[in-house]
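The complex appears here minus one protein chain, its other protein chains still in place.
Going in written order, the chains are labelled A and B, and every chain counts its residues from 1.
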Amino acid sequence: MEILIIVLAGILIGASVYLMLSKSLLRIILGTGILSHGILLMLLTMGGLKRGGIPVLDDSVQQYADPLPQAMLLTVIVITFALTAYMLVVAIRVYRELGTDDVEQLKGVPREDD
Amino acid sequence: MKSTLKKLGYNRVHKQMNDVFLKYTAKVVFLVIITFSINLFFSGHYTPGGGFVGGLLAAGAIILLLLAYDLKTLRKMLRIDDKRTITLGLAISFIIPILLMFFGTPLFTHQYTYLQLPVFGEVPIHTAVIFDVGVYITVAGTTLLIITLLASEQFMAESEGADKE
């Protein structure tokens, strides 16, 4: 099971690298989103995948799932959410101000007047 | 919605964009989603759920309204200032831990007790709930702010984005 998830994470990271190497701003942002998903899968797998109860104190449950990767996962999801949202806002402003979504055009120091 | 389409470059909008079904359903579903988000919020701490998910869901409900109506109407329906909401949420979620430090414990040590109520039986009372209210408000406000920024025309002037969770 772990091997399967790790391979899946690899596929996701590969797809994200492909997306991030493209020229469009939107694809790059999607790429960062998918990259974080792949890495989150890795994080979850590193804690060990097993069936277990909710990691909240309960006398009837004997085997608990490892709560730490789940807590970290949630934190990273929240942070990624905020980052992606802010990146989208910046991308739209880049598009409006600089008039392009092609990364090739974002070189050098742009003139302020035009 | 008509104005949105025009903005995007669709000049010939023949049909009047006044979808009664969408608008009516949106209102009903809005209530359902809000109720579910509050349910999720209160089920947090001991079972899956909590402030973050609840806040996201509440923001999702409001965005559904935004889809059915337009931004101007939405602003009339909900007179909430996003930035004030975020400030309020952040303030709540930071005041509670600071007040709790007066118990002589480290930061974020929550206090809890169990109350015997006549109808509900034994009910846990936990200060983490108040902290979570702050998280709920902050998340809902931030998400709403971002989406409306992306949607609105005046966002050229204001590019404040997500800041803190």
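Worth a mention:
Here, a residue touches a chain if its C-beta (ideal position, glycine included) is under 8 Å from a C-beta of that chain, and two chains touch if they have at least 3 such contacts.
Operating definition for what follows: contacts and distances are computed from a predicted model.
The protein name that UniProt records for the chain not on display, among "Phosphonopyruvate decarboxylase", "Multisubunit sodium/proton antiporter MrpD subunit", "Allophanate hydrolase" or "Multiple sugar transport system permease protein", is "Multisubunit sodium/proton antiporter MrpD subunit".
Within the whole complex, touches from the chain that is not shown fall on A, B. The chain that is not drawn here is touched, among residues A:5, A:26, A:65 or A:87, by A:87.
By the touch definition given at the top, chain B reaches the unshown chain through residues 83, 86-87, 90-91, 94, 98, 101, 104-110, 159-164. Even with one chain removed from view, chain A keeps its contact list with that chain: residues 20, 25, 28, 32, 35-36, 39-40, 42-43, 45-48, 68-69, 72, 75-76, 79, 82-83, 86-87, 90-91, 93-94, 97-98, 106, 109-112.
Heads up, the rule we're going with is that only the chains that are shown with their structure count from here on.
Within the complex formed with chain B, the chain A residues making contact are 54, 56, 74, 78-79, 81-83, 85-86, 88-90, 92-93, 96.
The part of chain B that touches chain A in the complex is made up of residues 46-48, 52, 142-143, 146, 149-150, 155-156, 159, 161-165.
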